[in-house]
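Of the protein chains in this complex, all but one are displayed in their positions.
Moving on to subunit A:
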Amino acid sequence: MAGPDGRAVISCTGVRLDRGERTVLSDLDLTLSERRIGVIGANGSGKSSFARLLNGLLLPSRGNVTVDGLDTRKDAKGVRRKVGFLFQNPDNQIVYPTVGEDLAFGLKGRKLPKAEIAARVEATLQRFSLDGFGDRLVHELSGGERQMVALAGVMILDPDWLVLDEPTTLLDRRNTRRIMAAIEALDQNVILVTHDLRLLESFDRVVVFEAGRVIADAAPAEAIPAYLRLVE
């Protein structure tokens, strides 16, 4: 669960990220260890790129990103085991036609015995209020149900960190609350990218991006107004 110094921590040191011809993130020096961290910023400010750096989906062009001491460049596999990732659109994260099969997907990759997979799938369905959904067809579920399935599919792998890139953007208020309640109940450290500032009021820390740089990094009571001043 924790890094060499006994603490769960993700750090970015001297990170720059180029995508194509453009530099989309620069001068990134962050140490993330709070349990609930929000990431906000205008469209195109680099939030998704930043989130993808944290589990090695993107690698920094300069500098290093480490998760509990593992370098994303050197140990992508180890990093992915530590960092779960939830995307905006559940449709593109669910790879099997039925809910139960999809939950089993990640576990099968880990070569667990069949009986254990079945037991963990059942327990995870219960835990995310999806009892009885095991045989349901994914394409017949509502958007909110699908996002809950996608979350369950990530959490069944028991990561230490969960990074979420606008997981509630496609959901109504009620399903947003449901997903947020499920996220709040997690023991894991959470990093949430969102445009919905209300979701971050109870968070420990909020990082504000603007044009690829961090322009504010503080408690929500301070960081959110700073962001609002910037955009209004």
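Going forward, a contact is a pair of C-beta atoms (placed from the backbone, for glycine too) under 8 Å apart; a residue touches a chain by one contact, two chains touch by 3 or more; residues count from 1.
Keep this in mind: contacts and distances are computed from a predicted model.
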>> Suppose you had to identify the omitted chain by its UniProt name; would it be "Energy-coupling factor transporter transmembrane protein EcfT", "Cystine transport system permease protein", "Cytochrome c oxidase subunit IVB" or "Formate dehydrogenase"?
In response: "Energy-coupling factor transporter transmembrane protein EcfT"
> Which residue, A:P60, A:G84 or A:G212, contacts the hidden chain when the whole complex is considered?
Replying inline: A:G84
>> Looking at the full complex, which residue from A:S26, A:S45, A:T98 or A:T124 touches the chain that isn't shown here?
In response: A:T98
>> Just to verify: which one of A:H139, A:R173 or A:H195 makes contact with the chain not shown?
In response: A:H139
> Which listed residue (A:V154, A:I179 or A:V208) would be found touching the missing chain in the intact complex?
Replying inline: A:V154
>> Give me the subunit A residues in contact with the hidden chain, please.
In response: 52, 55, 57, 80, 84-85, 87, 89, 91-98, 101, 104-106, 109, 135, 137-139, 153-154, 157
